[in-house]
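What follows is a single structure, written as structure tokens, with notes after it.
Missing here is one protein chain; the remaining ones are kept as they sit in the complex.
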Amino acid sequence: MGLMKLISQLDALDHKMHGTDFLHTWKKSDDQISATLLTAQILKKLYEEGKSCKVFKSGLAISNFRDNSTRTRFSFASASNLLGLTVQDLNESTSQIAHGETVRETANMISFLTEVIGIRDDMYLGEGHKYMCEVGEALDDGYKNGVLHQRPSIVNLQCDIDHPTQSMADLSHLINYYGGVEKLQGKKIAMTWAYSPSYGKPLSVPQAIIGLMSRFGMDVVLAHPEGYNLIPETLKISEKNAKKSGGSFKVVKSMEEAFKGADIVYPKSWAPYSVMQTRTPLLLKKDLEGLKNLEKQCLANNAKHKDWECTEKMMKLTKGGKALYMHCLPADISDVSCKEGEVSAKVFDKYRIETYKEAGYKPFVIAAMMLLSKFKDPARTLASLNKRRFAE
Amino acid sequence: MGLMKLISQLDALDHKMHGTDFLHTWKKSDDQISATLLTAQILKKLYEEGKSCKVFKSGLAISNFRDNSTRTRFSFASASNLLGLTVQDLNESTSQIAHGETVRETANMISFLTEVIGIRDDMYLGEGHKYMCEVGEALDDGYKNGVLHQRPSIVNLQCDIDHPTQSMADLSHLINYYGGVEKLQGKKIAMTWAYSPSYGKPLSVPQAIIGLMSRFGMDVVLAHPEGYNLIPETLKISEKNAKKSGGSFKVVKSMEEAFKGADIVYPKSWAPYSVMQTRTPLLLKKDLEGLKNLEKQCLANNAKHKDWECTEKMMKLTKGGKALYMHCLPADISDVSCKEGEVSAKVFDKYRIETYKEAGYKPFVIAAMMLLSKFKDPARTLASLNKRRFAE
Partner (left out) sequence: MGLMKLISQLDALDHKMHGTDFLHTWKKSDDQISATLLTAQILKKLYEEGKSCKVFKSGLAISNFRDNSTRTRFSFASASNLLGLTVQDLNESTSQIAHGETVRETANMISFLTEVIGIRDDMYLGEGHKYMCEVGEALDDGYKNGVLHQRPSIVNLQCDIDHPTQSMADLSHLINYYGGVEKLQGKKIAMTWAYSPSYGKPLSVPQAIIGLMSRFGMDVVLAHPEGYNLIPETLKISEKNAKKSGGSFKVVKSMEEAFKGADIVYPKSWAPYSVMQTRTPLLLKKDLEGLKNLEKQCLANNAKHKDWECTEKMMKLTKGGKALYMHCLPADISDVSCKEGEVSAKVFDKYRIETYKEAGYKPFVIAAMMLLSKFKDPARTLASLNKRRFAE
């Protein structure tokens, strides 16, 4: 589809995301989700046609990674660079924050010429989202009181609850793979737990997937061993979404059941909800002994479920034996990155290129979130990019 | 006031800061101080009107933080970004500098395409300023000998003696708060020591404040407990400035006396001069035991002066009970960031927004220092920004 047609489609939507943060997909309307997907697609097309996407004259994009990251870090850097912003990393260890400075103060101090703040804070159940809201309120306070000339918008780069840049990139991949969002109607997607020799992986990816994919008329199936349940609220959201979109949502107890007849499978490890609950206070009080015991106990428990592996045999259960395999990467690949993991080397290798493409949507999804939150008339802004040629 | 009028005012001054470093405010003439304030104001206005302030085609702005920093780091990054420079951090731990490379060599090696170098080196009394001068001489040598095509200018982001980006931001705040630099004439400002449970805080902020504010006809009062005196030279400078500007400068022995009738109060902790003198050789020879003993002794000494706290009762002593409270942030707020600190939560909260605004001038002050040191005809450069529209 031509660029101008896509831009017209964007213009026809009732999005109004200017001045808002992107925290959870389920807090965004259908039109807002569509606008984000469309804007990402338009930016990708502009980029591939060699057109400049610099919409900002200047300005900082602050990244605050409270957990390690490669692909999200580079996606955020790429998105910022694409739009004309400069990344400045807020490294809490070399800053004065350790002095006991309040979140409210820091948020203002770094924001005088800042357009966007991207935050990853996914390790503490009950903490990450809370922190992002606190930053948001601080920015509101600063903006309202004339401290800040502009209100930087927050992009959630993974919290304890949702991982919207991941799920939106995954969704972009599905739309492209099947040739349109309407093609997702009736497709069965299995979001399943898988065995991994590591522990403490966040719950945000599975929660993000069920919370978003349930909005497009898909049959969303969640599967995990007993005890590995997600935050209950996210299941309720998924049920509600499924009902509204004409799809379905259910939880089953085995990988086999989930895979049966699935069009799409997303096998990925995560920590049990109860472990994450126990872990947060231990982390906060830095109880290393307690954490070590919890890890040992958790790994032992994980080890009971090594049969939750996405093997060729498991894949045969899917529709026509050829469901699309998805993963947020890096996957724990048996005999490659670990002895026994989430997925067999054969299955992963078959879909490797597809998972890389899946990841390739993330920079544009982040750029779309940034652009929509900062420009009042994004369709017009994008149209001007399409016309603009790089000055020689 | 309109932008063109401000630019004309700048043009009328005898500034000539091209090719110079900004190390101490007292080494700058009155016109140079005015030019810096004006340029900061013009850049702020241009930014707020949505005009591009990119005056550099390309180039690096190197930051060298030898001490932790949040607000100055982000202010420097914001200023660089605003003018079109890219920040490159000189991280001495991941560089080859540990090999015993000379300052002279490093200064040249990093500067081939560099426009500005910002340095924070405030921990060692007798060292920070010396280091900046050494870097400056190395750059002179490289430029003179054809190693460097341009001579990068140095911006002092806090040394052991002065903190000019802080004091100039503070001054900008005062000018804006009172509606003009001429309104400062006759105002009483109290720069006082305050209790803090930490130790080893640099002397550069109080020295910067008395050294700069004494130039505008204000009644500058410095107060601190016995032993917490500043570098004697900075007091002499302040006395001289006060005399020349028609103001006054005096040192008193209690917070109460300083606050009495004050229009502005700046209560802030710092380490005793003698402790800083003892500390430098210990730091240089990494005598951890000696440092620990010194810290213990110093904290014990500090603890005798917990009554040096900016409380509501203390504020009642000021003019009409409503002096403007200032701080470079982060403040040690009693019952917020520590048990007993520099300021009570009630007082701080009343002036919180004002202190944030105070901090908001720093990016523009730094940008002004950069621009004035690198452009021969800054008024013309700024005028062209005012006319330029962002290419669409």
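Each chain carries a letter (A and B) given by its place in the written order, and its residues are counted from 1.
We adopt the following convention: a contact is a pair of C-beta atoms (placed from the backbone, for glycine too) under 8 Å apart; a residue touches a chain by one contact, two chains touch by 3 or more.
Being a predicted model, the structure only gives us computed values, none of them experimental.
Student: Among B:L6, B:I33, B:L46 or B:I110, which one touches the chain that has been omitted from the display?
Tutor: B:I110
Student: Considering the complete complex, identify which of B:L43, B:L60 or B:M213 is in touch with the unshown chain.
Tutor: B:L60
Student: In the full complex, which of A:G136, A:P206, A:P225 or A:P363 touches the chain missing from this view?
Tutor: Touching the chain that is not displayed is residue A:P363.
Student: Mind pulling the subunit A residues that touch the left-out chain?
Tutor: Listed in rising order, the touching residues are 47-48, 50-54, 65, 68-71, 73-75, 77-78, 81-82, 84, 86-87, 198, 329-330, 332, 336-338, 353, 356-357, 359-360, 362-363, 390-392.
Student: By the contact criterion defined above, which parts of subunit B meet the unshown chain? Give residue numbers in ascending order.
Tutor: On the subunit B side, contact with the omitted chain comes from 57-60, 62, 86, 88, 90, 94-102, 105-106, 108-110, 112-114, 142, 145-149, 384, 388, 391.
Heads up, the rule we're going with is that only the chains that are shown with their structure count from here on.
Student: Could you tell me the distance, in whole angstrom, between the mean C-alpha positions of subunit A and subunit B?
Tutor: Distance between chain centres: 41 Å.
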